[in-house]
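Up next is subunit A:
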Amino acid sequence: MIGKGLMDGLVVTAKNFVGSYFDGNRKERLFTYQYPEERMPLPENSRTFPFLVYDGTPDQMRCTACKVCETECPPQCICIVMDRDANGKPLRRPTVFDIDTSVCMQCGICVEVCPFNAIKMDCDFERSQYARFDDLITHLPTLLKSNEYYHQIKSAEATRVDATRKPAKKPAAAPTPVKPVPTSTDMRTEDERQAWQRGYQGEVGAGEIVWPPVVLKKQSARTPLEQSVSSAPAANDVPWHDSGIELEKRMEMAKERPLADKLMAAMAQVDCQACGYDCRGYANALASGESKDYSRCAPGEEPTKNMLEKLMKEAGKI
Partner candidate 1 sequence: MSTIETQMLEVSLGPQHPSTHGVFRMDVVLDGEYVVKLKPVMGYLHRNHEQIGEKMTWLGSMPYTDRLDYFCSMTNNWAYALSVEKMAGIKVPERAEYIRVIMAELTRLLNHACAVGFLLSDCGAWFTPVLYALRERERILDFFETVSGARMMCNYMRFGGVRVDLDEQSLAMARAIVARWPAFLDEFEKLMTENEVLLARTQRVGILPRELAINASVSGPVARASGVAYDIRKVDKYGVYDRFDFRVPVGETGDTFDRFMIRILEMRESVKILHQALRDIPSGPCIAPESKLRGFKVPAGDGYGRIESPKGELGFYLVSEGGAKPYRYHVRPPSFVNLTILEDMCLGHKVADAIIILGSIDIVLGEVDR
Partner candidate 2 sequence: MTIVFLTLSAITVLGALLAVTLRNLVHCLLALVLFFMGIAGHFFLLKADFLGAVQILIYIGAVAVLILFAIMLTRNISGTEGGRGSLGGAWWLGVGIATTLAGAMCVFVRRSDLVSKLPYGATEEGVVKEIGKLLVTDWVVPLEIMAVLLTAALIGAVVIALEEEKKR
């Protein structure tokens, strides 16, 4: 009969209408939350903006300013400045740790790559501000949150992290008070800030590859890149410069190399500038005797320190 489809439609809407009043589990039907009064329970894994974890007092923050998260962050919205004590010796802690929450896309990659479990994802999303630029940059004090808070919002994950972490690290040598937060004006010139925001800072990682000129006519179907890579050996071959390879394999790769290469192989290959140089620079400094302190490779921790000590002893540097 002509109207059947139309009538069925009416029956469905009627059922929904009546159901919304008398249905047993009304929550089932009316799926809208009355926001300010009635809040949606957030699951544990949910992530909004990152925050820095500290054990006990804000000074014992886990972050060692190794800048791994700054390099890995896709939209490059993290800016870290290493803390230096009076005579310029780098302390393993940040003075400035800014996250531009207007740029951060809450992807959680900084949490994954952080070797120290220092940065975790928060759950609170009510962070609207009035000013457009300055207020949206969250500075170090606001980022720091206690481990208890972390346990409170993500208990399962927090306990898992605590289990894997080594005993609590003793606070850095002389706990200098956290410097006053630099206002954004002295931060950088506008153009530098834009450059930083667009990630044009110095490229880290892939070395410069030199291609020989290739005649266009007779070519194999392989992409010009493949062909060039396999043929031209790179000048300063550092096959071990890859944080994924274990320490023993790296040392074995650099066995018959000079001391500087062996020292570099011992580093954590993270180029994190915790020691004040990148891996290559720190190795050269140790080899040339410029500095004696072999314990500054933060990500390397114990194994790197012992290996550096053994190499330095063998070479008679200490």
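The candidates came about this way: all candidates are chains of the complex that A comes from, given by their letters.
FYI, a contact is a pair of C-beta atoms (placed from the backbone, for glycine too) under 8 Å apart; a residue touches a chain by one contact, two chains touch by 3 or more; residues count from 1.
From a predicted model like this one, the values you see are computed outputs, not experimental measurements.
S.K.: Just give the number of the candidate touching subunit A here, out of 1 or 2, all from the same complex.
M.R.: The single touching candidate among 1 or 2 is 1.
S.K.: In the complex, go through subunit A and note every residue touching candidate 1.
M.R.: For subunit A paired with candidate 1, touching residues are 2-6, 8-9, 11-13, 16, 29, 31, 42-47, 68, 72, 74, 105-109, 112-113, 121, 199, 205-206, 209, 222-223, 225-226, 229-230, 242-244, 269-270.
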